[in-house]
Structures are given as C-alpha cells and as structure tokens.
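A single protein chain has been removed from this complex, and every other one stays in its place.
And then chain A:
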Amino acid sequence: MSGEKGFLLTEGDLPALSIGAALLGTGGGGNPYVGMLRTRELLRKGAQVRIIPLDALPDDAWVGRVGSIGAPIIGIEKISEGGECHRAMLAVEEASGIRMAALIAAEIGGANAMVPVITAAMAGLPVIDGDGMGRAFPEIQMTTFSIYGEASLLSALADDKGNVVVFRKVTSALMLERLMRTATVAMGAGAGAAGAPLSMEFIRRTAIPGTVTQAIEIGATVLQARAKRQDVVEKVVEKTGGGLFFTGKLVDVRRELTGGFMRGHALLSGMGDWAGSEARIAIQNENLVLWVDGEPKVMVPDLIMNLEQETGEPITTEMLRFGQRVSVIGLPAHSLMKTPRALEVVGPKAFGYPEILFTPLADAAA
C-alpha cells in the first residue's frame, strides 16, 4: 500500500536523526540518546522501518501517534521495558476498533522523535515523514492535531509493568493532559502514550510535513561539518534557512519551578559580531523567547536553537551552564503553527508573555 515511496531508515541515519531531533527540540524534548540506542538494537535484530511521505497512503487510512510521557530524568534512569508504547497503541486499536496503517510522531523535537520509529519497528508499520509540532512543546494540546480539532481524544497509557489505562470520553485536550500526567506519576513518572487514530486525510491537512527528513538532514549537516572541520553553525544556518541571531557566552542561568514546570532564563554576553550586546532567553523546558539588548527577536512558535559554538552540539535547557559558548539560531515555524488559532495555543501569550506580539521570522527558505 505504501508502495516504494519514502525510504528505509538505516542504522547510519540514526546518529544524524538523533542530533537533528535534539536541535529541533529547541532546548527541550529530552535526550534522544536512549531512543537512538533502542532503535539501533531493533534494526540490528532485523526490524525494518520505512519513512513515508504524506501522500503515500489513501485518505481513509488510519494513523496512530505514540510518544513517551514523563520527566526526562526518568528516561535516562528507568529505561523502558520496551513495549510500553506498542501496548498503548494496541489498546487504542482495541478500544476504537480501528487498525493503524502507519504511525506519526506528536513531536519531532527531542526523544519523542525516536518513539514512533521504535513502535513501528515492533508493530511492522511505516512512519509518516512529519509530526504535530515541527519542534518540541511541553503539552499534548500544543500539537497541530489538537489545535486543528482532532475528532477524538481516545487515548491510552501503558507502563513497564503491564498496566494499561484507556481514556475514552475526555472533554478537552487540556483535561486529557491532566489525566495523563496524573496516571503517569502513578506509573512511576514515565509511561508510553498513544493517541486516537487520525485519518490520513486529516494528517495531510494538519501535520508539519517532512520533519523526519529535516531532522536527519540537519543532523547530517552537523556531523559532516564537524568531520570536515567546517564552521558547524554556519552550515546549519545554510541548511535550515534559519538565521544566526546571537553568539555569546552564557553568563547566568536562573531556574525555578512554577506550576510543575521549570521556568527561567539564560543570559548571554555577546562575542564576535555581538560583542558588547546582551541576550536573554526565556526557558520553560524549551527556549521560548530570545531578546537581544532588550528587543524580542525570536519567539514561540518560531524555533530558538542553542548550539555549542564549536561542535554544533544541541544545548538543552537542562544542560545550560555558565561559560558555555552558544550560537543561537532562529528558524521560522511552519505556517500551520502561526495561524491565529495556533498562536492562541503556542504563541508568546500562551506561555505567559502577553506583552509580546508574535512577530514571525521571515522564512528565508521560502
């Protein structure tokens, strides 16, 4: 059915996918290293995963979504049993009476980029080249699928011990988010989640297209530039069509917990072209707003990616550290993330910055 469209993911793609996904995580989304290892093990044991474009399946095909839910620290300490997301997906299939034809990532940024690939390898399904964010955001209702009105909120959670919880009649995405968080904590603060089946027709209208390929390409750019000792940051900017908005040294990081989220900001003191300037980045798991000398320059949902200047290594908000040399790249979000409807959910105001009017980055690639 999916024919020969798309491409088979190889072990060689994984390091690039992992770095690219971490960069698209815009500081959040967790570390893809563990997911990368799990995918590698499955591929080495003979599993095949095809990445297929949005036009590979007919309108009436059903697509499942899976992702890990929980704290990043859980993911690196209590590694998955392995079948969590697969069991959650099977529970959704059972409850809905629908069989999935493919899987898609809710977010391409960070660790959750690998999860659909892992589940697809176990279920023998292809993975759609796209996702519901084009980056990472902290909550379920921040996907394009949710923003553009997915029909059902039927979802399931599964843990490492065999517990499976199905959420059948949930009144809003926000409520689903709450219920899932609570159940996840009971499950040990880490679980596999699966969302309601989405029709391919809906996916084609609402998914951010091509983001698996984009992540692999960005990661490959970093790895190649590093190997050839080229300027990694420059190459990433070239490849993504983004802009370099600041280069500086991290001089202060403040973090605090408010409402279950880590919020805070990073202060950078300019170097090179930005010598004498100062930048501030607001963070809440992800990088939210970049100010340069007090002027807001890049803001959600546009992407703010912090790269270690020398190696191009993505710097997550949990890794921010005094003295780091950071290059800040801004990348325009996909237009689906910038409609008035989307901005209500993922714009600066939604993250607690009502004073900032969303000013989109010019899409240099367009």
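Assume contacts are C-beta pairs under 8 Å (C-beta built on N, C-alpha and C of every residue); 3 or more make two chains touch, one makes a residue touch a chain; residues count from 1.
FYI, contacts and distances are computed from a predicted model.
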Which listed name, "ABC-type glycerol-3-phosphate transport system permease component", "PTS sugar transporter subunit IIB", "Na(+)/H(+) antiporter subunit D" or "Hydantoinase subunit beta", is the one UniProt assigns to the chain that has been left out? "Hydantoinase subunit beta"
By the document's definition of touch, the residue of A:L9, A:A61, A:I74 or A:A266 touching the omitted chain is A:I74
Which of A:A189, A:L223, A:L244 or A:L267 sits in contact with the chain that's absent? A:A189
Residue by residue, what part of chain A touches the chain that was omitted? 34, 37-38, 41, 70-74, 76-82, 138, 160-162, 181, 185, 188-189, 249, 251, 255-257, 260-262, 269, 285, 310, 318-319, 321-325
